[in-house]
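After the structure tokens below, expect a handful of questions from me.
Note that this complex is displayed minus one protein chain, with the remaining chains in position.
Here is chain A:
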Amino acid sequence: MNRKKINFKNYGIFVVFIVLVIILMILSPNAFAKPRNLINVVKQASINGVLACGMMFVIIAGGIDLSAGSVVALSGVVAAYLAQMQGIPIILPILGALGTGALIGLINGFGAAYAELPPFIITLATMSIVRGAALILSGGSPVFGLQEQFEGIAGISIANVIPILVLYFLLIAVFSGFILNKTVFGRHVYAIGGNSITAKVSGINVKSMLLRVYIICGVFSGIAGLLIASRTMQGSPTVGVGYEMDAIAAVVIGGVSMSGGSGKWYGTIIGALLLALISNGLDILGVSSNFQQIIKGIIIAVAVYLDLRGKKTSA
């Protein structure tokens, strides 16, 4: 059969990605193609990539999480708040950030699954609430004066070359891929997003699945918050505004359907890399950040259009 051809069409986003890389290599062979810069692209993609992985779970399950950006801020502030106390074991800020994420995820999941609020509404509400909590906890300004060890979490590089941030990103990406593809849990995520009634009749506890999916997204957002706090050595209550949109963009560019039930993990990784590639490339080409926004928007629309068209013709 001509399966190979069909698969190729299905992943038009890879083509877009490669074409973009080639264009940038031609336009800027000296600056862009340098290994250091390529590593930098992945580094730029890392935070969004971690968020996008969590978002991917939620979107495949048929939901959405608008609070992700706010969770980044609150968990960063919580981590910084704890890390600021001298002599406290470093594990506490870590647990603090992850726990914050898990708690907000729990609230989102409870609201969406058990109170049956539309996911858009409940996470819109927590987006606002969590941002407010971050501002109150930090007193409105960044939390400084953190223990030096705290920087070791995400602020260092391996052998001075590969930022440890990249490692977290890859680890979480592979972990997400494993869960979604290889486990019963992952399969059930697709099942509830594909048809929740069928999933229920088939013996899947849709509500508890949804709850867990939102917790995963919350924890991943918490991790992102922790990484940013460690890298910048502060807990800023205003960080992460709009990050949820970048995460959604990465997921959608990667071919995950907004209506749930379909999409592949590696698509999301490519999506996050593509977004980073665009801003990196445009920076190198000296395009002003205002123009970058416009170009980014156009590329998102075109990439998803090409991806969808590829899927249609192969069906």
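Throughout what follows, a contact is a pair of C-beta atoms (placed from the backbone, for glycine too) under 8 Å apart; a residue touches a chain by one contact, two chains touch by 3 or more; residues count from 1.
Assume contacts and distances are computed from a predicted model.
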| item | value |
| --- | --- |
| Chain not displayed: protein name in its UniProt record ("DNA polymerase IV", "ABC-type sugar transport system ATPase subunit", "Gluconate 2-dehydrogenase subunit 3 family protein" or "Spore germination protein") | "ABC-type sugar transport system ATPase subunit" |
| Residue of A:84, A:157 or A:205 touching the missing chain in the full complex | A:205 |
| Where the missing chain touches chain A, by residue | 1-2, 182-185, 187-188, 190-191, 194-195, 197-205, 257, 261-262, 315 |
